[in-house]
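The structure under discussion appears below in the form of structure tokens.
A single protein chain has been omitted from the complex, and every remaining protein chain is retained in its original position.
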Amino acid sequence: MNRSYLFIPGDVPRMLQMLDVFDADAVIIDFEDAVALNQKDEARFLTRNFIQTHPPKAIEVYIRINHIIDDPKETMKDLEMIIDLPISGIVAPKINRLSLAKLDRYFEEKTSPLKIIGLVETPDVFFDLMTLAQHPRIQGLMLGAEDLTRIMNIERNLTGDNILWARSSIVYAMHSVSKEAIDTPYTVIHDHQGLAKDATIAANLGFTGKAVIHPNHVEGVHLAFTPTEHQILTAKKIVEYAKKNQSIRFNLDGKMVDKPIIDKAHALLEKYAKNGDKS
Amino acid sequence: MIIVGTLESSDCLITIIPAETLIIEVDSIVYDAFGQQICHVIKHTLAKANITKAHIICQDKGALDYTIKARLETAIARYQEEGF
Partner (left out) sequence: MIVYDSVDILLNDLKLSDGMQLSFHHHLRDGDHVINQIMNAVNTRDIHDLRLHPSSIFPSYTAILEALKRNRISQLTTSYMNGPVAEYCMKHPLKHGLHMQTHGGRARAIMTEETVIDIAFIAAPTVDVLGNATGTIGPAACGSLGYAIADAKYAKTVILVTDNIIDHIENPQIKKDTVSAILKLKSIGDPKGIISGTTTITNDPVGIQIAKKATRLIEALGYIKPGFSFQTGAGGISLKISENIKQLMQQNNIQSSFITGGITQYHVEMLNLGMVKSLYDVQCFDLVAVDSLKNNPKHRSMSAHEYANPENPNRVIKNLDVVVLGATEIDLDFNVNVTTDSYNMIIGGSGGHSDTAEDAKLSIIVAPLIKARTPIIKQRVNTITTPGHTIDCFVCERGIAVNPRRQDLIKILEKSHVSIIPIEDLLALSHDYTGIPESFPSKKEVIGNVYDRHGRIIDYLYLKE
């Protein structure tokens, strides 16, 4: 479960060669929206050469390809150039049953282990979420609120009240299959307070991570998706008490603790241990 | 004429012009330290693509080898696609 997915443009060497220095848990090299139509080939050659020369070590790398239905020609070129690279998977824009099936067939033919993170950014796909979530090729689903609100002709706002249903739908679908639910990025670059608010909303709703469009946002997102010191201390207390007293139901500081709460404390400590040394 | 890349920091601009012989021009902000290495990458990449006749100009702003190779490969692909 990655807390952050940092987008890096696929055709800017200065950014590409720095992709592992921003402490993001995962990066998404972008061939789609960040790259102009007449520069798609530049992004493909550049990214391929970079990954081959500097295979990613302590970071998961994904590539956002173009859209397999809307733009099959560019997308097939994308796939051919990345299929044998040592990356974790691809991010597929405007995911739906048809595009997932096409991409999965391509990967099956090539016996590729690459995973797919689907970008949920059209209204119709919300009624297929469970089918997508259950697909073995799918590692997670990511909300793309910019495209979604544009299509639906509604405003994007900081409270996110008008995308609450969209957010929660993805969270519930993904939690039911124990896969990643990744929130839409916060797009105001210099507004770190807004970022903190937005990321906290996402973490509270149950997202496992958040897309990030600027390196300076990684720390803020991690902060929201990392348990607070108080939460960690409480979890430690619960786990220790349960172990010491061999008990699964007890009263701790006036609060009732039972098995689900003990399990939750274990999970929290496990997650913290994994990310504890990074911020 | 084909132009690929940019003149931003850590990038390079590759130009290919049809020519009767192989001409390679390198202009780099790190020429003293990496000029030979840049020329080597360009020659190697051209040889792999069987390019023996062309005028190649590389304006380098501190690109790493992978970038020079990638920009040149892109340029060669476009060059060949346009039927030079």
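Per-chain residue numbering starts at 1, and chain names A and B are given in the order in which the chains are listed.
Just so it is clear, a residue touches a chain if its C-beta (ideal position, glycine included) is under 8 Å from a C-beta of that chain, and two chains touch if they have at least 3 such contacts.
Everything quoted here is computed from the prediction, not taken from an experiment.
Although it is not drawn here, the omitted chain touches the following shown chains in the complete assembly: A, B. Touching the missing chain, out of B:10, B:45 or B:74, is residue B:10. Annotation: of A:22, A:45 or A:107, A:22 touches the absent chain (contact as defined above). Touching the omitted chain from chain A are residues 17-18, 21-23, 54, 190, 214-216, 219, 276-277, 279. Residues of chain B in contact with the chain left out of this view: 9-10, 29-30, 32-37, 61-65.
Convention: only the chains that are shown with their structure count from here on.
Chain A and chain B have centres, each the mean of its CA atoms, that are 37 Å apart.
The part of chain B that touches chain A in the complex is made up of residues 4-5, 8-11, 63-67, 69-71, 73-74, 77-78.
Contact residues on chain A toward chain B in their complex (touch as defined above): 12-14, 17, 41-42, 45-46, 48-50, 52-54.
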